[in-house]
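Please see the structure below; I have some questions.
The other protein chains are all here in position, but one chain of the complex has been omitted.
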Amino acid sequence: MSAPKTSPGNFFEDFHLGQQIRHATPRTVTVGDVALYNGLFGPRFAVQSSDAFAKSIGYPRSPIDDLLVFHVVFGKTVPDVSLNAVANLGYADFRFLKPVYPDTTLNAVSEVIGLRENSNKKTGIVYVRSRGFDETGDAVIDYARWVMVQKRDQAAPAPQEKVPELPKSVDTAQLGSACPKIAAAYDNVLAGSPHRLADYKVGEKIDHVDGITVEEAEHQIATRLYQNTARIHFNLFAESKGRFGRRLIYGGHAISLARALSFNGLTNAFHIAAINGGRHVAPLFAGDTVFAWSEVLASADLPDRKDVGALRVRTIATKDRPCADFPLKSGDDYDPAVILDLDYWVLIPR
Amino acid sequence: MSAPKTSPGNFFEDFHLGQQIRHATPRTVTVGDVALYNGLFGPRFAVQSSDAFAKSIGYPRSPIDDLLVFHVVFGKTVPDVSLNAVANLGYADFRFLKPVYPDTTLNAVSEVIGLRENSNKKTGIVYVRSRGFDETGDAVIDYARWVMVQKRDQAAPAPQEKVPELPKSVDTAQLGSACPKIAAAYDNVLAGSPHRLADYKVGEKIDHVDGITVEEAEHQIATRLYQNTARIHFNLFAESKGRFGRRLIYGGHAISLARALSFNGLTNAFHIAAINGGRHVAPLFAGDTVFAWSEVLASADLPDRKDVGALRVRTIATKDRPCADFPLKSGDDYDPAVILDLDYWVLIPR
Partner (left out) sequence: MSAPKTSPGNFFEDFHLGQQIRHATPRTVTVGDVALYNGLFGPRFAVQSSDAFAKSIGYPRSPIDDLLVFHVVFGKTVPDVSLNAVANLGYADFRFLKPVYPDTTLNAVSEVIGLRENSNKKTGIVYVRSRGFDETGDAVIDYARWVMVQKRDQAAPAPQEKVPELPKSVDTAQLGSACPKIAAAYDNVLAGSPHRLADYKVGEKIDHVDGITVEEAEHQIATRLYQNTARIHFNLFAESKGRFGRRLIYGGHAISLARALSFNGLTNAFHIAAINGGRHVAPLFAGDTVFAWSEVLASADLPDRKDVGALRVRTIATKDRPCADFPLKSGDDYDPAVILDLDYWVLIPR
């Protein structure tokens, strides 16, 4: 017989510390992808929306939305890293390194930086550092992620355990690289708000007010656009018999919705510079309406940057639950409506 | 406390006569947006569909569909003009001024040209003239619109009443500006029909035959593509408790569907030059099937134009009601199936 032609994905015992994985399917991201992303999420940040606005402040043209870059790079890692994942556990030390413009070809490489078998011997946690590169070889995104992956064979020996040390937050010295110097011409009215860095106070909470209902077709189109092949998102026949009885919305979809909603309140926070940590608290399904609110955790200068500063923001997304009263915890646990808890740095003009 | 960061939109008493509003979020429209518009509505007018066809008759390339330009400009006005609107009442003196090509950045400015409080003191009517501009500062679209807007405070004093005089129809001298001189090479077969200006008779009625069913995902993708933020279109959680019990389809969606349907019968009417008036007669919801028919109201020469003439057309769109018998009125009222009554000028080769 011939060798099997389909890949079953990697199981826990297929990973080893230091392993380098070059992921398949480089992807050229075009204005077509940008348009589809806009139709699917409705972001309104002027820098990404208008070439003329972007040029007026120092970009050569509108950069691609940071999260679209992320989703495309993340999508490449799925067939090798998380096809047999039980859960996507977290992100850390997640940095956007270089602006990405239409017609850039993205590809991705991951390194296994940690492994820990779970005590049930059925699963283990795999820590990877993934990097996205453009066609010139420059890194454009760099992040650590950990996922719980099934073992193929429960009897397989446990690997040497290593849990990597990851920073609780990205250092402010690392935040500026994907943002050129912003000209004073930045126009508050065109951008949609007068609120600059100094207008946000640490501890301030912002209800992003609006809600967006998720449709199955939207989610499938988005997730396929990133060439993300995780089966739980596309196969109703299998999932109708599965854990949730229906297709699960890709976690990144919730991040993009929360980011788009956050425009109403964080209007001038035009660039996600880094993600300190993120957790998909509960699953999201088609028909759910997503709301979001944010808290300003910190406000920071950037070294040698007088044009922009950074806000550390925690954004909470909920489903079927408006956020006027900032829902978060219910006793020790999350409020059952919370689906996403994201801690990240945004850049905003001074 | 910090200043509130989210905008509640303007209420009736926030408007004053002569007020100028520069709207937020300039938007570069690309071939990506054009493709998505094509997928969402399926227009088949050859000038907009084919760069080669457009060049053969004198355009530098295919212009962007007139209605996509409209929707993008309209979308910009929503956060300032109609976020607290109860109803979108009408359009008048609506002119397309210049062809718009991919990679143009659109932005929008509105002026308040009329105000009238309603006798119930809960709402008032705001008349605005909105203009869309390209990045060179040229106006590409100019229209008057009036909306019924909620008052924040019923006790607020009524403004000085002014109802602007608006023309019943756009003068034919104003129709040619967004259409270059069309070469005789215009190919009827490639365009899909032999019928030119002279083939249409005043009073002629045309059933556009086909029906298109609207899906929630299509409508949300379209409306977000225009960065239209009207809440009633996206938030099932809120709308399930609201007036209709479900999300309302953006009125402009019905206009675009009617225009796409009208290709079957008005095949060579490749450019909407002006809209004399329009009324969203009844709400449209996902699952409804849209049909349309048209009546030719007038046929006109354009000054100094031997290449094209104008047809004044009234297009009626219905839901779940084929139009072979041209449904319009039921007694003094509209037939309950009618959703749109649009009076506009199209250009068509002689």
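Which chain is which? They are A and B, in the order written, and residues in each are numbered from 1.
The rule we apply is simple: a contact is a pair of C-beta atoms (placed from the backbone, for glycine too) under 8 Å apart; a residue touches a chain by one contact, two chains touch by 3 or more.
Not measured: the values here are computed from a predicted model.
The residue touching the chain not shown here, chosen from B:Leu40, B:Ala92 or B:Ala274, is B:Leu40.
When the full complex is taken into account, the listed residue touching the unshown chain is B:Asp51, out of B:Asp14, B:Asp51 or B:Glu295. The set of chain B residues touching the chain not shown comprises 30-36, 38-42, 44, 46, 49-53, 62, 189-193, 195, 199-201, 204, 206-213, 215-218, 221, 264-267, 287, 289, 291, 320, 322.
Think of the hidden chain as still there; on chain A it touches residues 1-3, 5-7, 22, 24-28, 30-33, 35-36, 79, 103, 105, 107, 135, 215-218, 220-222, 224-225, 227, 229, 231, 234-238, 247.
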